[in-house]
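A single structure is presented below for examination.
For this depiction, one protein chain was excluded, whereas all remaining protein chains were kept in their positions.
Moving on, here comes chain A:
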Amino acid sequence: MAGLTLDTLRKTYSGGVDAVRGVSLDVPDGAFCVLVGPSGCGKSTVLRMIAGLETVTAGAITIGGRVVNDVEPAERDIAMVFQNYALYPHMRVYDNLAYGLRNRGTPKAEIETRVTEAARLLGLEAMLTRYPRQLSGGQRQRVAMGRAIVRKPQVFLFDEPLSNLDAKLRVQMRVEIRRLQRQLGVTTVYVTHDQVEAMTMADRLVVMNGGEIEQVGTPIEIYRRPATRYVATFMGSPPMNILGAEAVAGGVRIDGTVIPVAGMTAGTAVEAGIRPEDLRIAEDGLPFRIAFVEELGATRLLHGPLAGTDVAVQVPAGSTAQEGDTVRLAIDGTALHLFDPATGRRLAQG
């Protein structure tokens, strides 16, 4: 087992596209690190550089204390699970699992032990003589993981491994991957664009945008204290509402109403973010006309304009607000996230 360190990693493609612009990251031994971001944010490029499938333009990748920039993928002691599983279609499941071991000249008896062990762990015992095309999506996914497990690598790399599965299976596999990783204790880097997957699976969550890291932290840290407006709106479903506001002494003014916020000084324009679940219907507050209602079962989402911006408000299932109603929304100053409109960075208070 080993930790993984990225030091100001950069990738510029031959066309001059800067895919990754200086990413530094420290993944401790045994951690489950999730890279999340929209498509094109460079997360997959980072992963492929760690795997050795892309060359590194600048910076260093260290696995278990060894710089691996110029080491062949096979020699990096990593295993990767691809989005489309990348199983060898002409080999039976057993041979798919054994391939990497055979390439390394592992004795036959040990191959058998390890493959059987991995198959047992993943519930694939009955599938060993089948071909990939005879398996369901979930089973293929398991074979892909099995291929990673048998090698007993220092680092697991996952590239959007669940995006080809249907929603139900995705939730199931999410739990399974997490359980397996805990059980094996292998350092893992997991790439996804799905923020729910990112939140639920990560020990350490890395939000990326435009080839750079926006924030690193635990999922709760990132959810509770997003470092930038981008992170605030990217993480969380439905996303955080962002309202235009003005800083006044001891608070912020939104749409003419001053909301007390400790330590504020007057003057500048700010952006005030508030999560849908932090907005409450109250006797007094900002007027909100409900344009439409989404019924989610456990909760309801009310959509409509607030202070000139479309927002979502999450209310309990028991709420009786209807489309067309005008209600008042109370905003708690302690629930506000304030951002600098120019840089998008979180302001020190709040």
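Note that in this section a residue touches a chain if its C-beta (ideal position, glycine included) is under 8 Å from a C-beta of that chain, and two chains touch if they have at least 3 such contacts; residues count from 1.
Note that contacts and distances are computed from a predicted model.
Not shown: a single chain whose UniProt protein name, out of "Glycosyl transferase family 2", "Oxidoreductase", "Cytochrome c oxidase assembly protein CtaG" or "sn-glycerol-3-phosphate transport system permease protein UgpA", is "sn-glycerol-3-phosphate transport system permease protein UgpA".
For the options A:A79, A:L135, A:M173 or A:L329, the residue in contact with the chain missing from this view is A:A79.
Across A:R147, A:R174, A:R300 or A:H337, the single residue that touches the chain missing here is A:R147. Shown as candidates are A:S24, A:N103, A:T268 or A:T309; the residue that touches the absent chain is A:N103.
Although one chain is not drawn, its touching partners on chain A can still be listed: residues 51-53, 72-74, 78-80, 82-84, 86-90, 99-100, 103-104, 133, 147, 151.
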